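Removed from the display is one protein chain of the complex; every other protein chain stays in position.
Going in written order, the chains are labelled A and B, and every chain counts its residues from 1.
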Amino acid sequence: MGYIIIITGFLLVLIGLWGILSQKNLIKIILGFTIFDTGINVVMVSIGYVKGKTAPILDIISAKDALKSVVDPVPQALVLTSIVIGLGVSALMLVYAIKLHHDKKSLDINNFKDLKW
Amino acid sequence: MIVAIAIVLSVLTLVGAFMTIHSKKLSIAVISSGLVSLTASILFLLLAAPDVALTEASIGSGLTTIIFFYALNKIRQNHD
Partner (left out) sequence: MIKKILIIGLLAGVGLIFFNLLQVYHVPTELNNKLGAYYAENAATQVGAANIISAIVVTYRGFDTLGEVTILFLAASIISFVLKVRKEDIVSDRFTSPNSEILIYSSQIIVPVIFLVGIYIFINGHLTPGGGFQGGAVIASGVLLMMLANPSMKVSHNLVAFVESISGIAFVVLGVLGLVLAGGFLDNRFLPLGEFGTMLSAGALPLIYIFIGLKVGAELSNIIGTISYNQNEKNS
């Protein structure tokens, strides 16, 4: 099962990268970034997965044999941070997209040529 | 059994991601990205990470989709 999910994560990263590189619409590019984000999170959590072990919450497991019965808690704590920051970043990108559309009346990335000469 | 569930969810996730990038309508794309987050949260649950699953379901799938829709609404209001 670890294999299936880690392959899914890698494919999600590739699909997100494809979206970022190939799309013209700003909203589509931001959606590509969120897919990329989800893919990386899936890969990180599946790296911490240990076969046949349970979640790192000591309700039924006693604290003494926690080491023998839980999966790796470190990637999960990192991904927890990453998801919340992902929301902040995508909201920020959307706000800049709204502002750009407000100025140029367009969402096509080929119309923004202010830094091109 | 769990492996079969994981395969089905993985396929669903990848189809959602493909739809997100490929579909012409923006609203369908946003809904598909919400689907990707939702199925990814069930994948996290299968990987014994209930904390991450809860976060992904509430933040990644709920709030992100709504923020995208508010942004689309604002852009449409600006357009005319």
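Here is the rule we go by: contacts are C-beta pairs under 8 Å (C-beta built on N, C-alpha and C of every residue); 3 or more make two chains touch, one makes a residue touch a chain.
Just so we're clear, the structure is a prediction, and the values are computed from it rather than from any experiment.
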item: Hidden partner chain, residues of subunit B it touches; value: 50-51, 53-55, 58-59, 62-63, 66-67, 70-71, 73-74, 77-78
item: Hidden partner chain, residues of subunit A it touches; value: 1-3, 6-7, 10, 13-14, 17-18, 21-22, 47-53, 55-59, 63, 66-67, 70-74, 76-77, 80-81, 83-85, 87-89, 91-92, 94-96, 98-99, 102
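Keep this in mind: only the chains that are shown with their structure count from here on.
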item: Complex contact set, residues of subunit B against subunit A; value: 2-3, 6-7, 10, 13-14, 17-18, 20-21, 26, 29-30, 33, 36-37, 40, 43-44, 46-52, 55-56, 59-60, 63-64, 67-68, 71-72, 74-75, 78-79
item: Partner subunit B, residues of subunit A touching it in the complex; value: 1-2, 4-5, 7-8, 11-12, 15-16, 18-19, 22-23, 25, 27-28, 30-32, 34-35, 38, 41-42, 45-46, 48-49, 53-57, 71, 76, 79-80, 83-84, 86-87, 90-91, 94-95, 97-98, 101-102, 105, 107
